[in-house]
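Every protein chain but one is kept in place in this view of the complex.
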Amino acid sequence: MRTGIWLIGARGSVAVTATVGAFALRARLVEPTGCVTELPEFGPAGLAGWSELVIGGHDVVTTPVLKKAEALGAAGVVPARLVAALAGELAAHEDDLRPLPAGGTQAETAELIAADLTAFREVHDLATVVVINVSTTEPAPQPHPAFADLAALRAALASGDAVLPPSALGAYAAFTAGCGYVDFTPSTGARLPALHELAVEAGVPYGGNDGKTGETLVKSVLAPMFALRNLRVNTWSGLNLLGGGDGANLADPAANAAKVASKQRVLSDVLGYQPQGTSRIDYVEDIGDFKTAWDLVTFSGFLGTGMRVEFTWHGCDSALAAPLVLDLGRLTAAAHHARRSGPLPELAFFFKDPLGCTSAGLSDQWATLVAFASGLST
Amino acid sequence: MRTGIWLIGARGSVAVTATVGAFALRARLVEPTGCVTELPEFGPAGLAGWSELVIGGHDVVTTPVLKKAEALGAAGVVPARLVAALAGELAAHEDDLRPLPAGGTQAETAELIAADLTAFREVHDLATVVVINVSTTEPAPQPHPAFADLAALRAALASGDAVLPPSALGAYAAFTAGCGYVDFTPSTGARLPALHELAVEAGVPYGGNDGKTGETLVKSVLAPMFALRNLRVNTWSGLNLLGGGDGANLADPAANAAKVASKQRVLSDVLGYQPQGTSRIDYVEDIGDFKTAWDLVTFSGFLGTGMRVEFTWHGCDSALAAPLVLDLGRLTAAAHHARRSGPLPELAFFFKDPLGCTSAGLSDQWATLVAFASGLST
Amino acid sequence: MRTGIWLIGARGSVAVTATVGAFALRARLVEPTGCVTELPEFGPAGLAGWSELVIGGHDVVTTPVLKKAEALGAAGVVPARLVAALAGELAAHEDDLRPLPAGGTQAETAELIAADLTAFREVHDLATVVVINVSTTEPAPQPHPAFADLAALRAALASGDAVLPPSALGAYAAFTAGCGYVDFTPSTGARLPALHELAVEAGVPYGGNDGKTGETLVKSVLAPMFALRNLRVNTWSGLNLLGGGDGANLADPAANAAKVASKQRVLSDVLGYQPQGTSRIDYVEDIGDFKTAWDLVTFSGFLGTGMRVEFTWHGCDSALAAPLVLDLGRLTAAAHHARRSGPLPELAFFFKDPLGCTSAGLSDQWATLVAFASGLST
Partner (left out) sequence: MRTGIWLIGARGSVAVTATVGAFALRARLVEPTGCVTELPEFGPAGLAGWSELVIGGHDVVTTPVLKKAEALGAAGVVPARLVAALAGELAAHEDDLRPLPAGGTQAETAELIAADLTAFREVHDLATVVVINVSTTEPAPQPHPAFADLAALRAALASGDAVLPPSALGAYAAFTAGCGYVDFTPSTGARLPALHELAVEAGVPYGGNDGKTGETLVKSVLAPMFALRNLRVNTWSGLNLLGGGDGANLADPAANAAKVASKQRVLSDVLGYQPQGTSRIDYVEDIGDFKTAWDLVTFSGFLGTGMRVEFTWHGCDSALAAPLVLDLGRLTAAAHHARRSGPLPELAFFFKDPLGCTSAGLSDQWATLVAFASGLST
């Protein structure tokens, strides 16, 4: 099943790492380390093979993907030798990228985006295309009445109003073009009642939000440990130090707030109460693409005895995120093919702030994901 | 259902913490923090209530339990005010403790132990008694032909030979007295084919080995995180610093080796391969009852990118272990009542080195445990 | 030489810990651990003995010192048995404490404060009194022309204006009463040109600011390590988690800002440049009086190779601060006695944000301090 993955933010770190990796996997230059859908549990799910995946995308900058890939190679995010070996493919990849269109109104922009998606599907003869948002995190939008239902949204757009934040406009365009949509960022994406209606109407699935790659991933396994052992978590405080493009953007207080909120949700979801403490994000240019996060957890055990655990996570965010982007593309395409539409809460395993009310513990999310994937093939 | 818990090593830190806690729970002076069997999932299992539990035990030293409890209070392991409030009960508790008997032969010693167990059951009119080993960890015994089957073992004992290490002799005596047996230590306990036969013959269940309370507990949730995300763990190295009685004993290389082996098993079980690195235990008198463990994990992600996580665990071992001892007593008694005999692999949630081939991930172990407990009540 | 130490904030954690300790040292119940002036280098300096020290003070709350001491005992800041042993002295100590006076104008308040100081000196027949500010950290004041010289300040006060923040008013009163003054907080204290003039005029010494007890203390030894080895520090980021009264106050952004600034100064002073990164303070009630600070330092070595060190500091702030308060009392009294007036930059060893231009490395500050103390005795 030839499958398209359309990346919004296609020239960013996550997108280019995913692209380099997809090309390297297709060329059998690397093992699929970090790709969840390559684990044996997904064998029967009938997901698109590496040679069946085609990547395209939008961006607002024009840095060549090859140049970005070389920068990622120099920074140790991807092996420089892989970039060299794939230079031809990475240069040719430019043909599948488009500047983000800008119409006179949001309605026109959405049409232009949808046209790019349709053209991509046709040119490459793809059975399905999944749009994945890996662009810069937006601030949370002001509430607007047009969010509440599809008729109101259509009316607002028709009247020429700019009501949607960019991520939601991308989801709108994806749905109208018959594409599934996944938001890997904490932005709004498809999370508006009006867009939900549209996805169901269009018969396409959507997933999100905010890929779970670092501190929150650890939280999603450590917090259940405390819960299952009936230990009381008193404090959970953390500091995330990161550089890179994402870090620079998150230094902006509004984007930071969106991210921090999605980072703390896992604790109250798993524990049933919110411990003291917050999770902070600081931009430190020198740290670059390798994030360092430190967390302190204080807890009480039997008879109230106080104890503590701290951890330091030193991870390369793009290298953690990129294989998940490919996983999400494969799984969402298969769900679309299996005629699933609307939200995919079964993808909670991948997200900090998952859609729907699902368990926040990673193991439960895993069981749900495996069951979901098995169900797709039947 | 009046239930007895007979502790081998009844004057040690874990035993006395469990005893103080059981009395405090009975007197409703504390919340059952740290007691797994108090979580809602165990409501239907019909476990013995705190007022139905009676504690007795053997030890080779004679330090009064109240004195030991006061020492634990001064060290911050249990609240000093609780010890003061329960001083009367703790003094009266001496009536339920016996010096470890010593017969002329191991056969005679086993008979004397069994007699103490039977007397305890009768004096307190108990429906069932579970023997739990919380005594000093032994070195691994030399292999002996009598371990292999019950007939050979009975013959060896009848001939006056001393073939069993103390923990296995305790299990032997427990089974002959019709009691379930749990080994909370890494010692041999019931893990001999001959003892397995005896347990089945006597219709009693057994569980073990080695309570999972610190670094290994964290491993049992962190290792699955790497496995489920298809990340390759290259190194897992750790250092455990601990004082206290258990620490002093583990400074002995033979006991240390037994413990270290049971600490590393979880990694190969979960990951399917053994990463580089070892887990060390050092005795540091000044650290006392609060253990500090540091672990470094290095791993590879997408395209081989190297990353790392380290954690420091600062836990009070006795406070972590004691509620599990009570949980194991309640669950094993219920299993006995439900006519389960032989090994209880469903208790793997509690152990570093569990019986049988079960998943080493904590969440899977949890699901197994909950299903097991539900099954007991029907 | 009978010496008085007058604590502003005498019922707070630092003050009461210092008081309990001074009484315990006088009664020879403890070793002088943590008291710098008890090291052999200070033997010849002729400092006041423990039995010659008298403590008094002001506060704005009325909690009995004994009650506060008991709370500190329960929290593990001071040994509960010491508080019990000294209960009589701690109750009697109330006679030497006064509510902070409040006159109709600042001029009147200053007179009332000075009167309390004079009365304290006379009642106890003290050779000298040192006022030490250990009260709540204030926000930085708005600049005011009266800060610039003593004549302007006197005129402003005479006209009934309230121009000084409380800490500066305390310094003003101390100087007019002929007392030395030390500011253990990051507040303004004596750091105004007008107050400098007054100290010189009155012939009294002053010291400050902001006791160096935790993360900054470690910085003051680690930063020189990088400098002396010609290693380039790229990033120094930290997070301080603390509860207690001081923590609650520092949660206030204005006080926090004052504190954070004084925490970062050491780096640029030692290194000659300011690395990236900031030092944050978060209030976490559950952490209580034991602060946890985590710092990450990234640095470049030979040929630019990137490396890193991180540390976690888990200290009891009041236990670290209290002996330094006694040290500062002894040293400032001796300096007064030796007719030193004006700023004492030689006390930089004790402070995050020291007066004057001195080396920020702890070892240099130590050498300066020892030379200073030796000079006092001659």
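The letters A, B and C name the chains in turn, as written, and every chain counts its residues from 1.
Going forward, a contact is a pair of C-beta atoms (placed from the backbone, for glycine too) under 8 Å apart; a residue touches a chain by one contact, two chains touch by 3 or more.
Only a predicted model underlies this, so the values are computations on that prediction, with no experimental measurement involved.
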**Fill in**
Given C:Leu198, C:Val218 or C:Val266, the correct residue touching the omitted chain is C:Val218
**Message:** Of the residues B:Thr105, B:Asn249, B:Thr312 or B:Ser341, I need the one that contacts the missing chain.
**Reply:** B:Thr312
**Contact footprint on chain C, counting only the chain that is left out** = 17, 20-21, 24, 30-36, 38-39, 76-79, 82, 217-218, 220-222, 224-225, 228-232, 290, 300-305, 307-316, 319-320, 322-323, 349, 361-364, 366
**Asked** At which residues does chain B meet the chain that is not included here?
**Response** 234-235, 237, 239, 241, 276-278, 280, 282, 284-287, 292, 294, 296, 298, 310, 312
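Everything below uses one rule, namely that only the chains that are shown with their structure count from here on.
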**Asked** What kind of graph do the touching chains make: line, ring, star, complete, other?
**Response** line
**Prompt:** Looking at chain A with chain B, do both copies bring the same residues to the contact (over half shared) or different ones?
**Reply:** same
**Distance between the centres, which are taken as Cα means, of chain C and chain A, whole angstrom** = 50
**chain B-chain C separation of Cα centroids, rounded to whole Å** = 50
**Message:** Quick check: how many Å separate the C-alpha centres of chain A and chain B?
**Reply:** 43
**Complete:** Expected list for chain B, residues touching two or more other chains, is 76, 312
